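Sharing a structure with you now.
Omission of a single protein chain aside, the complex is shown with its protein chains in their original locations.
Chain lettering (A and B) follows the sequence in which the chains are written, and residue indices restart at 1 in each chain.
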Amino acid sequence: MKTPRILERESVLAPLMLTPVALYMVLLVGFPFLMAFVYSFSNVTVGNPEFQMVGFRNFAAVLHDPTFLKSLLNTCIFTFTSIATVLVLSNMLTELLMREFRFKWLIRFLIMLPWTAPIALGAIGYLWFLDSVFSPIDWLLRTWGLLGKPGDLLGPMSNLYWLGRPDLAMASVIVVHVWRLLPLATMIRIAGMNSIPREVIEAAQVDGAGYFRRLFHIVLPLLLPVISVTVLFSTLFTFTDMTVVWVLTKGGPPDNSTQVLASLAFLKGIQGGDLAQGAAVAIFFFPVLAGVAAVVLRIAKKAVVT
Amino acid sequence: MANVHLAGIKKHFDGVKAVDGIDLEIGDGEFLVLLGPSGSGKTTLMRLVAGLEKPTGGQIIIDGQTVNDLPPRDRGIAMVFQSYALYPHKTVFGNISFPLTVEGMPREDIRKKVEWAAGLLGIGHLLDRLPSRISGGERQRVAIARALVRRPKVLLMDEPLSNLDAKVRHTAREELKLFQREINVTTIYVTHDQAEAMGLGDRIAVMHEGTVRQVGSPYSIYNDPQNMFVAGFVGIPPMNFMEQDGVILGFRPEALLPAEALPDKDCMRLKLLVERVEDLGSHRLVYGTIGKAKVIANHSFRLNLKEGDEHEFAVCSQELRRFDPKTGERIRP
Partner (left out) sequence: MKKFFSKTYFYGALSMFIIFSAGPFYIMLITMFKKSHDLFNPLNNPFWLNEGPTLEHLDLLFNQTLYVRFLLNTVLVGIAVVVITVLLAVPAAISLARLAGRWGENVGIGIFLTYLVPPTLLFIPLSRIVSFLGLQNSLWSLVLVYPTFTVPFCTWLLMSFFKSIPKDIEEQALVDGCSRVGAMARVLLPLSVPGIITVVVFSFTLVAHEYIYALSFIQDSAKKTIGIGMTTELVRGDVFYWGALMGGALIASIPVALLYTLFLDRIISGMSMGAAKR
């Protein structure tokens, strides 16, 4: 059990134990992070690794590219709609799950499935759900007489072609993303609720506050840090994600109607081999990342102080 | 067994002087109590001896060897924490044997030693239990057994009785003194409880703001305080103080007696205006004022004093202690 005396000193031991992680993070997060910036100002491609700096040419090209503008708009719609829906639904689901009922573990497991199961696999289920011919949803709509015959509410065609029509494709992608994110948002919300001391709510009850007064004057203000962290993380996560889009539509129907920035960066940078342009697209994540990081930093500092 | 010598020990945390230059000599087999209010630096001083903190200045010498740069394990010390710090994942046996296991002692010897220590403390029947399954008093014994099993040169104890309830605490105190006598190990004991300090210590070091204000036997600490801090901190109720002719006079509440009890000439007579009387059965506490000074008298005479009464009290001159009002230090004749 004899260890060298030098390891008894905190000033030696602390950095020593931290170095591997720090080194790894610098090499595989910090360095690529900088490279992303360098690439976006260069003309690097997969075929031409000896690149020159070309200033803002990539950004100029990207900003004049209608596909990019469409993707940016899509990303914003995708993010905003998803987050707003998740916020509302998670509020409802939290109320439900805070109550006691039987088989709670099983029900919780089922409700958490979209987050706990790999999303690429979950999205495969939706490929069938939204299939152009066999969609079970279309079958239900036909059975209920809403679809498939002339005069039906949703039209005479036998199918809605969920992933084939621009508007429905976008809606589908959003629904699947909401489906995936809702369990996480709810769990964080419940953890927040559980951290509010029971006495506080009981005191409000004794003071004669009704449900909505308690919600708006006690519960929500106390939950604000939790909710804001959830919103920040989900926003960053949604803004920069491409998994759902890629599995379901690959950015299509063919006309980029569900193309988001992440999938565009993948198309240009990885599939197209134009690393510079791909990086230039991905750099647009940076403002969002920086904003979220700044707020998170403030919250973290506050949490450390208190 | 060993003596401990502290020379000019200092410990500063970010400019706060937790321990500010302490010299102290602890004899072989002595039981020294560090007594002081919270924040006086007594725990820091103990942690410095243990090696859990590095001193900012000064020297710690155990058994003639300077240990400043030695890690705790090489200092030949054992320590009982206030929380007992039992390893929750180990049984009582595992806890007591841990220091020996670390040393690499043969298993058979370990068993013998653990049985000896557990027997000494009367916890032999608990060896298979986990710490979460035994009572507070039993945990304290396990912690002491674990400290003693290695036969340390110096035993350090940080308020080991403060987590026990009042009844258990009293018997635990007596037992502690017995173990220490039996093992005859040099002991440094930290407490803020003066009854504990008076009852246990061969000597007491009274600490305040990072310095030792007085070291001495319980008798001398109580009867011969060197300064107003020690005089006021030790004793319940505390010493009375009143200013007279540019000196502060101090006297214990039990020295302030009704005048009729002290017919001697060599006594100072004082008019006491009674504010409140507490009858505690065996004795009575009279709260009142003499001139401007608030005082307390502690006597066992049956006087029917009430609020607002004025009564003549007296203090014998040999009970009076004089202090310098500027420095608070004792003025000796």
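The rule is short, and it goes like this: contacts are C-beta pairs under 8 Å (C-beta built on N, C-alpha and C of every residue); 3 or more make two chains touch, one makes a residue touch a chain.
This one's a predicted model, so the numbers in the text were calculated from it and none came from an experiment.
Peer 1: Have a look at B:16, B:52 or B:178 and name the one touching the chain we're not showing.
Peer 2: For the chain that is not drawn, the touching residue is B:52.
Peer 1: Which one, B:103, B:260, B:312 or B:329, makes contact with the chain that was left out?
Peer 2: Here the residue in touch with the unshown chain is B:103.
Peer 1: For the chain that got dropped from the picture, name the residues of chain A it touches.
Peer 2: Contact residues on chain A toward the absent chain are 1-3, 7-8, 10, 13-18, 20-22, 24-25, 28-33, 35-36, 39, 49, 92-93, 95-96, 99, 101, 107-129, 133-134, 136, 139, 158, 179, 182-184, 187-188, 191-192, 194-195, 211, 225-226, 228-230, 233, 236-237, 240-243, 246-247, 261-262, 265-266, 269-270, 275, 278-279, 282-283, 285-286, 289, 292-293, 296-297, 299-301, 303-304.
Peer 1: State which residues belonging to chain B touch the missing partner chain.
Peer 2: 50-52, 71-73, 77-79, 81-83, 85-89, 98-99, 102-103, 146, 150, 156
Note that only the chains that are shown with their structure count from here on.
Peer 1: Mind checking the centre-to-centre distance between chain A and chain B? Centres are C-alpha means, answer in whole Å.
Peer 2: Using C-alpha averages as centres, the distance is 60 Å.
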